[in-house]
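The other protein chains are all here in position, but one chain of the complex has been omitted.
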Amino acid sequence: MNTPAHLPYGGIPTFARAPQVEPGGSWRADVAVLGVPYDIALGFRPGARFAPRALREASLRSVPPFTGLDGRTRLVGVTFADAGDVVLPSLEPELMQSRTTTAARSLRERCTLPVFLGGDHSVSFPLLRAFADVPDLHVVQLDAHLDFTDVRNDTRWSNSSPFRRAVEALPNLVHITTIGLRGLRFDPEAVGAARARGHTLIPMTDIQDGLAGAMQQLPRGQNVYISVDVDGLDPSVIPGTSSPEPDGFTYAQAMAVLVATARHNRVVGLDLVELAPNLDPTGRSELLCARLIMETVCEVFEAAGNG
Amino acid sequence: MNTPAHLPYGGIPTFARAPQVEPGGSWRADVAVLGVPYDIALGFRPGARFAPRALREASLRSVPPFTGLDGRTRLVGVTFADAGDVVLPSLEPELMQSRTTTAARSLRERCTLPVFLGGDHSVSFPLLRAFADVPDLHVVQLDAHLDFTDVRNDTRWSNSSPFRRAVEALPNLVHITTIGLRGLRFDPEAVGAARARGHTLIPMTDIQDGLAGAMQQLPRGQNVYISVDVDGLDPSVIPGTSSPEPDGFTYAQAMAVLVATARHNRVVGLDLVELAPNLDPTGRSELLCARLIMETVCEVFEAAGNG
Amino acid sequence: MNTPAHLPYGGIPTFARAPQVEPGGSWRADVAVLGVPYDIALGFRPGARFAPRALREASLRSVPPFTGLDGRTRLVGVTFADAGDVVLPSLEPELMQSRTTTAARSLRERCTLPVFLGGDHSVSFPLLRAFADVPDLHVVQLDAHLDFTDVRNDTRWSNSSPFRRAVEALPNLVHITTIGLRGLRFDPEAVGAARARGHTLIPMTDIQDGLAGAMQQLPRGQNVYISVDVDGLDPSVIPGTSSPEPDGFTYAQAMAVLVATARHNRVVGLDLVELAPNLDPTGRSELLCARLIMETVCEVFEAAGNG
Amino acid sequence: MNTPAHLPYGGIPTFARAPQVEPGGSWRADVAVLGVPYDIALGFRPGARFAPRALREASLRSVPPFTGLDGRTRLVGVTFADAGDVVLPSLEPELMQSRTTTAARSLRERCTLPVFLGGDHSVSFPLLRAFADVPDLHVVQLDAHLDFTDVRNDTRWSNSSPFRRAVEALPNLVHITTIGLRGLRFDPEAVGAARARGHTLIPMTDIQDGLAGAMQQLPRGQNVYISVDVDGLDPSVIPGTSSPEPDGFTYAQAMAVLVATARHNRVVGLDLVELAPNLDPTGRSELLCARLIMETVCEVFEAAGNG
Amino acid sequence: MNTPAHLPYGGIPTFARAPQVEPGGSWRADVAVLGVPYDIALGFRPGARFAPRALREASLRSVPPFTGLDGRTRLVGVTFADAGDVVLPSLEPELMQSRTTTAARSLRERCTLPVFLGGDHSVSFPLLRAFADVPDLHVVQLDAHLDFTDVRNDTRWSNSSPFRRAVEALPNLVHITTIGLRGLRFDPEAVGAARARGHTLIPMTDIQDGLAGAMQQLPRGQNVYISVDVDGLDPSVIPGTSSPEPDGFTYAQAMAVLVATARHNRVVGLDLVELAPNLDPTGRSELLCARLIMETVCEVFEAAGNG
Partner (left out) sequence: MNTPAHLPYGGIPTFARAPQVEPGGSWRADVAVLGVPYDIALGFRPGARFAPRALREASLRSVPPFTGLDGRTRLVGVTFADAGDVVLPSLEPELMQSRTTTAARSLRERCTLPVFLGGDHSVSFPLLRAFADVPDLHVVQLDAHLDFTDVRNDTRWSNSSPFRRAVEALPNLVHITTIGLRGLRFDPEAVGAARARGHTLIPMTDIQDGLAGAMQQLPRGQNVYISVDVDGLDPSVIPGTSSPEPDGFTYAQAMAVLVATARHNRVVGLDLVELAPNLDPTGRSELLCARLIMETVCEVFEAAGNG
């Protein structure tokens, strides 16, 4: 630390102090970050539009490389770029989707691991469309809710439907594992449709006595897109979310799922959604989410041999 | 006060303890209230979706009739009904608009003065459509912003465009008076279009030395729909709004404009929009807005001879 | 979901969208809800007066019936009514008590399961008085504190004394099981009096290694009134309460106690008290409490054969 | 400033760093402060119970003596004592009243100017009882509300009634001047009773064009108790209060009233009530109120020749 | 607006979407922005360290050029650059000062108008040191406090002393005009020292009847550095500041002072300090401050002939 460096509240906040790039520019990085500040598709408490900026600011406490207590250093030589946010319209969901898919495709062409900062969960649909060329694409979705509803509140584009839209649009999306499910009410049609497709649905009740059983149900050896809905975690851990559900994952449990997924598969992309920083005046929600992203990135690159 | 009455935080909150009705039911009242909890058309800080509920709760401190310090009692015998909120979809602006127009029409058929609780300012367009039969309709708009832009952020339906859409759809909407205009940036095309139609645009700079001049520019003897964007008031008075602009109306000034409008015209409808209760933890924004609505209602019925 | 329905922030908030009724009106329902917005009997941080309204609003995310992930549907055909709040005086505890007991009696005459929304814990005394006719009444109290003090801070009516007053007034109240007890300081006289009456006192330290032992101490086959003081739960789960105590129940643990109580007894009434929504700006306290109420209702009706 | 002094957030907060005394102890001071942390008599948003502590903390930014920009030094040699708070019961208004009157009497015996920190406005009744021996006592009440109601919400002891109770109990209380009155609704019986007694009622509408007229209606040459309800000031100036009313006094206007009162009369006591620090997260409410108290104290001692 | 542009919450926040540059890089702009996120020199409520980032975010609602209601367009062709923040140490005030002066000098060499975002007011000293070559430098300081104290709380480097240090270090700093002074307590030695140097001290009491008199005391035809302490404005306008003082400038009054200063002098630099965004949950403090900066920039460039 001989060169003076900014304190976390200093400097213009790109993700982990990465250089800022344009999605379609002439750059190349191991990890590239793209924000999708969009939350009009959720039906309860807004605020996820503020998450990309909050995550960038929070990331400044965790700038790699990281030396652990054990002396091991992670993310040495792994390069980052921050492609800013998708330029979004007001309203006009389909225009939002086309711009998001285009930007995500540009990102994929220029990096090994694209990291997407939502936004509400509806953004996972246009993001996944940028992965239409990945053979046998699997999704691992950490979430309290299924988000596989066909139509809800008179629309097909809400944050209850991203994965329904994705499987309709992407023949290569062969499997979804949803872990963390809980709550009083599920959409029976959506549950039926997911089960009919053979999706793996892992409720939190399966995890009360430990994660071991659930771990065995995670995919192995696949091309995996990870989608982290922060309401998968317990509201005491991440209070800043629109629709909290009790009895969710601890941070350690969520990381265990992400580590297992990263170690045993090829992670092609990662999103984190439904973080509403405005709903948590303690600020810990974004701080923990930024670290969760960064720790997952570590695991992906370690699995790839250069973490 | 011989019958025990609820304290303001007691009881299920209809507006001013009015009986709850269905917009299309078989009721009749002098004043009827309808909420439009919709805020996805604004492009900055959300929260106006929470305003109808907050305004109802705040209204419980101001249940008529009202006896003033001068012993005069207002709103004696004036009946109220609360028609609840329009049932809104997620996304799907045109569906929101058709449902809102339908509900507003039902309200008009059953009451003398419909009062609409927004929502962001985009709701004024579908609300005004319910007034397509009013001859020579005038609008008095209290607002920092013109909201007459054709297309903004790639959409025609944002909260920057309600009055543009309204004049396109309503041949009977002959004039708009916008009072309270200020800010660094205006859309030149929108200003030009408003001036070309002969609209009266009154900036706050005209009011620095008193309201007298502005008062003379208000309509007289007309059928008037009043639209109060709360950012017309000063942010120190109403902090709970998406896009505050300095140097706005005091409460007394805003009421003076509303009183003059009510006394010298026939008020056919009233909306209050862009209140974001979540942005004002002191709670005074909704308390003052509820009173502003109620005081305007007083003036309308006094002008009509039974206030 | 073919009929359009309100989003949670839309519509006038009765509990779970139940029809609004008067406590003494001519209605009948399986479940009836009554609020007691009273918090002047607590001696620390006020706000429980705002809980009935907050719980109604939060309940709108959980409108029955509920289909679970397992396809089982609960509360089909179970009818709800919302009787609003007791009309309360300022100060005058005994007047508050008589009105509350009267309203609760009216509720009991018209429904199978009355659900009461406090208020501070002092309201449990007038509520229990409405159950003076229940043979061999048992109370299961989930709470960090004993609330069995005779006189505290110079009054007999504070939120430290409801159960002391209740056993004095109700000869049929034969037993109280208090679970969740913890904290540095207990009133020795109150502990002695409770033990002398044979009450079952289960401290949290008994639960550190699991709930099994505690479960065996819960009543079976009895007429049970459940009183949930939200400070029985851990403050990380429910931060919105006047007097948080560390090391409380998780949501899952609290539900396990409530499920066991509901399944093995006849639940005659339920209250939830000491929720202070103003102390939790994340809003999760009322969201989780509304769900806890609803899940308990499910269990009661399942135990009765029609959950 | 050669001796190191605490920063405002350092040290145990007595009012203006005064020595702490017991109300009945053997001390003597020019100014003595007593808190009455009681707010269960108000019928809307609680929090005034926290005001005495907040005012003490805020006072630490304004420790006398004060040298102005003009070089004049005020409060040189004027001694202060802080008698802490009245020890209050839970509930039991009459016990609260007797303890408050007793403590206030003790204070009066030991100081020239007692300063009382409320609490809701109901505390002014027991405080005024300690002035039963003052000949021809006048009250100057700065307030949005009249607070002269006989019975409200089924009680005689609420914060709507302190002055009604006071005139009943104190034959020497010959006159009340209430300045700052405004709002939609007044209790006609209370207004009539006040007018029948010849009270001076000055509404804010009289002040729109300046304070000069109102100033002439203030008492002169009298023994005056000043009662400042902070809702007399505008909610933009003091947002932290239960029942804000628009169009109140600016700070400068309120001080002008207080200065005129202090200069032309003998001030026998001062209270400041209805400050709810919990309702203003900016903290300016208590900071401005502490300064308002201190500035009034300056004026009282200047009027007495040693300010 | 044919090219899609970010909504205010989208994109990585540089000031007004200006390109990001290094202070010492090879760029050139008309206006350049530099943040100094430093607040350990204030003695009350921290948070000004968060102001540069908050001001950048707030500036995104006001991206030039600006067309007014009158059709006039301002800041056409005026170029902006954002040099980020000074890289600051923890503690070590003199190191903070040297780095800040160095960065400010770099900025001055590359732009016409440097704009500095504090930080507490202590940063004005190292910033002014970068203007040591300006002949006959004048400062116009909008502030409630004098900030000319020699030593306070045992240090020479606090936010009470920047201008004392500046006049010691800069022989070319010939005059300071401080406008907005008010408060109970001034440091007599500091007032004496300022008066001895001939500084112009304008208290708010001089402005009660209008700004005209004060305007005549502002410098004319000078090289002026403007320092805006946001506590010069009224706390109802800008609540987000450490040490609010009542009876400050309205926004319009502050702008009038800034306009007059800009029009009649050559503005060589501008800072805005003591904004604490964390103390204003309504967010209006930073929104109004960003606009105040931008409007002052407009005036500077209009005065220079290309606004």
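Just so it is clear, A, B, C, D and E label the chains in written order, and each chain counts residues from 1 on its own.
Heads up, the rule we're going with is that contacts are C-beta pairs under 8 Å (C-beta built on N, C-alpha and C of every residue); 3 or more make two chains touch, one makes a residue touch a chain.
This is a predicted model, so every value here is computed, not measured.
Seen in the complete assembly, the chain not on display touches A, C, D, E.
Summary of contacts with the chain left out: across D:13, D:68 or D:162, the touching residue is D:13. The omitted chain makes contact with just one of the residues E:112, E:153 or E:250: E:153.
Which of E:40, E:146 or E:254 touches the hidden chain is settled by the complete complex: it is E:40.
Of the residues in chain D, those that touch the hidden partner chain are 4-7, 9-14, 20, 35, 37, 49-50, 52-53, 56-57, 82, 84-90, 99, 281.
Against the chain not displayed here, chain E makes contact via residues 39-43, 46-47, 49, 88-93, 95, 152-155, 157-158, 278.
Against the chain not displayed here, chain C makes contact via residues 43-45, 152-154, 181, 184-188, 191, 201, 203, 208, 235-236, 239-240, 243-244, 246-247, 279-281.
The working rule: only the chains that are shown with their structure count from here on.
Where touching is counted per the definition, the chains common to chain B and chain C are A, D.
Residue positions of chain C touching 2 or more other chains: 4-5, 7, 9, 49, 89-90, 281. All chain pairs that count as touching, in label order, are A-B, A-C, A-E, B-C, B-D, B-E, C-D, D-E.
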